[in-house]
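Once you've had a glance at the structure underneath, I'll fire off some questions.
Every protein chain but one is kept in place in this view of the complex.
The block that comes next holds chain A.
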Amino acid sequence: MSEIIEQPRYGCALSAQQTVLAIPRALPIIHAGPGCASKAFSFAATGAGFQGEGYGGGSHISSTNTGESEVIFGGEPSLEKEIKGALKILDGDLFVVLSGCTSDIVGDDSISVAERFAAQGYPVVGTETAGFKGSSYYGHEIVVKSIIEQFIGDVKPQVRHGLVNVFAVVPFQDPFWRGDLEEIKRILTNIGLEVNILFGNGSAGISEWRDIPNAQFNLLISPSTGTEIAELLEAKYQTPYLQYPILPVGGVETSRFLREVAAFAGLSSLPVEKAIEKEERRFYDYFVAVSDFIGEYWNNLPVDLYAVGDSIYAPGVSSFLVNELGLVPRGVYVTDEPQPAWQSVITETLAARDSRLAAVLKFENDGGAIEMDIREKDKNAGKSIILGSSWEKFLAVDVDSLYAYLSLPLDEIVILNHSYMGYSGGLRLIEEVYSAVFKRKTATSRSIV
């Protein structure tokens, strides 16, 4: 991993304003310089497939826009006024304060300011998310943990059998999070679970967050970010958690995922197997149907695979493409700086799927270094496809590779209900990878490329 970063793939901790915006009717209050919220939004919403301001994002985001006087004299009074103003005019169920570099360097105690409002019964949570403290992944964990500690608080769990809280992709940092979470909820509901999905359209919002302590278990679909959330909930509410360390994509992995979840939840296997069978039949009907295309266009199809994305997404997608579509992994670049312990989880998980995947795995947050590596490898490569961001598209065009979109930044695509997760996501990924053949140039079944 590099100290310096070219072609950034993630925002700073303050970008977790997007995590707040992903909770229905929750609103962020930024205590930072005038450009911070706009930059975070431009990258993680606009530059992530134009996901839009939604209910209260974009230029609606509350911000103290700290200036010289706050830096010299302290910014706590400004923050207090800002929170008051937000509570007076905004229509939200939860307000999360996120502080930036200016306030955290000069030592504003943003959390205490928020706590004073919370003490009066207002739904206000305080977090310190200065950009220098970490990435948007770090910020996401801070925000979720703070909501649990400060908003849900010390309650006695009333455990409901079959209820599960899901912690998976990081909203917005995963450009497909809306579709992904819909698919997770769909398949888990199918096997008989009640699901607190917590973010996006499928979430009931704050009432669902209040329900977190009552879950039978927490499901962490991630080898990295989210681990500390699951650990916190275990310590706080004694809720056990299952970590599934790879994103389930396609028939094989998703069925394995559902079986593992069902076993952990103690669901009886017959209805679960029935649900899986139904899903698989649908999935493989489509899958087999594409074989005609494969036969016809074999000359044009990619052989080598490069994938650039975060530790939650890139390994799962790569494993599917290698294990079910037969691609040859040449590079799996994990861009989100996972902690050393998490890196071992990722490596082991991938090695268990196919040792070649682990062999080409790299932890690299510097897009410039990734570009250099792919250019070097691709000199001797055959036909390849690069899955990644807009940067990888430019690279693919340059090295005459195919491309498909996988990770931020994505400035040239409109993303609504799109997902690579689960059975449906696997189908979508097949469409993307094979349609890539036609994106770069006119391909015919007889053209030899």
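Definition applied: contacts are C-beta pairs under 8 Å (C-beta built on N, C-alpha and C of every residue); 3 or more make two chains touch, one makes a residue touch a chain; residues count from 1.
The rule is short, and it goes like this: contacts and distances are computed from a predicted model.
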item: Among "Protein-methionine-sulfoxide reductase heme-binding subunit MsrQ", "MoxR-like ATPase", "Nitrogenase molybdenum-iron protein alpha chain" or "Acetolactate synthase", the UniProt name of the subunit that does not appear here; value: "Nitrogenase molybdenum-iron protein alpha chain"
item: Candidates A:Thr46, A:Ser110, A:Asn165 or A:Thr254 - the one touching the absent chain; value: A:Thr46
item: On chain A, residues whose C-beta touches the chain left out of the figure; value: 3-8, 10-15, 27, 30, 33-43, 46-47, 52-53, 55-56, 58-68, 70-71, 81-82, 84-92, 100-102, 105-106, 130-135, 368, 389-391, 394, 409, 411-412
